[in-house]
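The complex appears here without one of its protein chains, the remainder shown in place.
Right, chain A next:
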């Protein structure tokens, strides 16, 4: 008997321990997760509408996506996300059935099947030097029955067969030091035109059949040139001189060059502004932008320039579209308040408009950036036009007949930073009608569920149940829920737009294009840097809305001034914005808040002054109180130095009471000949740790070193900084440090010989996990280091704890210099990694899972138990019972633990975890080109009933039990009475 029980129990234990993670059933997909697909800001667009049937538009984007979109609804037919370094330079259609893309600086040419996006062929084009890359698909140019594709890239001209991608011939221009700008086709000859320097213009004539160099001509232009050469027609070019005051017209006839020049002032009286040639390809015409005007200038056959029109406030011009033989249309858009005027004109007949429409576009989309047009035949045989517009916020709109047919929020493909905000608390006083309806719905839903549980549901019922589960209105409500699953994800995109996404269904609750991050004369290339929680109202400031701080900068350089925006997280309105006089190098959210729950932030500029925000006297008071306890460190990766600083006093040179100086406390200088900083990681400031003690198997206690002021630094050998394989194992090593950032003390140092980066790491509680490449084993490895506080280890007397006479919870300082010990272990790991995160829960009690963004753009959840330095080959019985897994050389990849299940988060860049209010659950948001959100419970949902729990069954059981109790009571009473009468 005892044996049987024991066997049963061991079996039970075994079963529990083998089901390490909760995988997902098929019908649970989409219940708690959502996935959104984006493409990014469109660079090129090609319409494909000739044939009836599916009308589509082919696009390539700045996120290196090639996609085919449905013209009716804007959905993605197919999409390919190329690698981050595989930038698409050219997009065209060949043979009417292949989409040709040129990428990676003109070195990779691919053909995709137009209907389904299957890759047909891929050619790798060799070349010796970096150059501009041009994709040119000539019409009717054949070499041995093959239609040719001409590609200029890496200093070489390649003629590629469009059928199989074979390189038919190539001509190397690398030796000529020519910057090729254009390829021109004339029957059987190909001309290549370009500059040497900025005034020597060269033309080469080549035989289209074999690439043989036929002729060559050059001329020296009278002045240097500015900007790009623009083709007007097959033999004419225009370019500006370097003073931007003259237009040069270059003409090539049979390989001979001739040129004209004309000052802009001859065309227009007020030519004071900086002229720019608009890169729109128009036949016999070009557009010149001066100030806010656009001049349309016609180039006659003799090479004369004639001003055709002058348009004000032009936002964007399209390329010309050939609508019929000899007729070309051209579109441009004008802004006026909230309206956009779209004009389509005939290039040769400038007086009339083919189309004039006004469209009302959401102000939060900003200006039009690009415009692509396409025509269609109306029922009355006239031409209609549709326009694809790329907006300032990177969204994509299709406009037809003055209406927006569809829009895509493709700005969300380039998320820069993410934070979260709570939703408003539910207000009381819900209307009765709603409740009744809800009650009925609720009951109906539960009856259906009950049917499902009792397996008496018909197939229709099953479908209804699934639909009910998926569109549960509960999860997309706009109020805070008890479990804390509903939140707002606030994301900052590269376009400077801030979106609030609902965690329930991923819809955009509000969006705002920040005017501080829009292009102005003062701020030419603004970039959004980070997003912070500025005000999180708690108990005493609950009636205020939470707000968000967005930090940006006027340009990519560190020396440009900073901009701040404060946004109301509920309303999506900008509360305040500041254009600062100082720069921003670091933003430090301090762990102090003022009376309105605004968090204190220090912004540190490049001159190492700290500026305190919010700028209120109260904030200064709070900072003065903690003045001596605020430290700051800077990592100078280029110099290999880490410096520690402390607040000193108010700024000496700047008169500003919110400005503070720092003094240098310590510095760690790594030997530059042997170590280069490649990664640093620190603990999340909002992480909650439940306990400081870790209990070992034999009831022994180890005290975790849970300081927040620690920094993990990974240094690689200088030779091994590059790609994997560039260095031999002997010259590669990886040195890792754990540094106390208050005192600059190195707590731990370890060297991995024969290993190299890239290093991805995550720091949580007292442990750090990092991922790197082992050159000797030719495999990726993951290591874990756990740090324990040895100075607390002698707190072993039980009576001290019983009587509460210990000082383990009294505040500690880094200056006590506690003794630390570390435990570490390394394992092989199959995947290369894009990002690592760790789950975070409300109280920190639930065990942790590592979330690993794999190279396949999926997110894998790996139990921290696998990365436990106490793992041994043969764990004892007690250790096994505690859950220690026998040591294996590699970490298992269990396919059920992919939290993205069958989906891919294309172009995965980051993973964010947010604790829910329910302790067992953590919310995970992964972003890249796609967005993915889900809830995970690393130790299962031990603190709540599952979603598919049948309340109706419970209710029914209770009712049945009560009824049974009543019946039996009556029966027993009756029996008692009979007994007494006997």
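The rule is simple: a residue touches a chain if its C-beta (ideal position, glycine included) is under 8 Å from a C-beta of that chain, and two chains touch if they have at least 3 such contacts; residues count from 1.
Throughout what follows, contacts and distances are computed from a predicted model.
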Chain excluded from display, named as in UniProt, from "Proteasome assembly chaperone 1", "ER membrane protein complex subunit 4", "ATP synthase subunit b" or "DNA-directed RNA polymerases I and III subunit RPAC1": "ER membrane protein complex subunit 4"
Residue among A:813, A:872 or A:888 that touches the chain left out of view: A:813
Absent-chain contact - pick from A:78, A:632 or A:898: A:632
Touching the absent chain when the full complex is considered, from A:588, A:620, A:651 or A:724: A:588
Candidates A:516, A:707 or A:783 - the one touching the absent chain: A:707
Touching the absent chain when the full complex is considered, from A:742, A:759 or A:952: A:742
Chain A residues that touch the omitted chain in the full complex: 1-2, 5-6, 9, 529-530, 551, 553, 558, 584-591, 604, 606, 626, 629-635, 637, 644, 680, 682, 685, 689-693, 695-696, 699-701, 703-704, 706-709, 711, 741-742, 795-798, 801-802, 808-814, 881
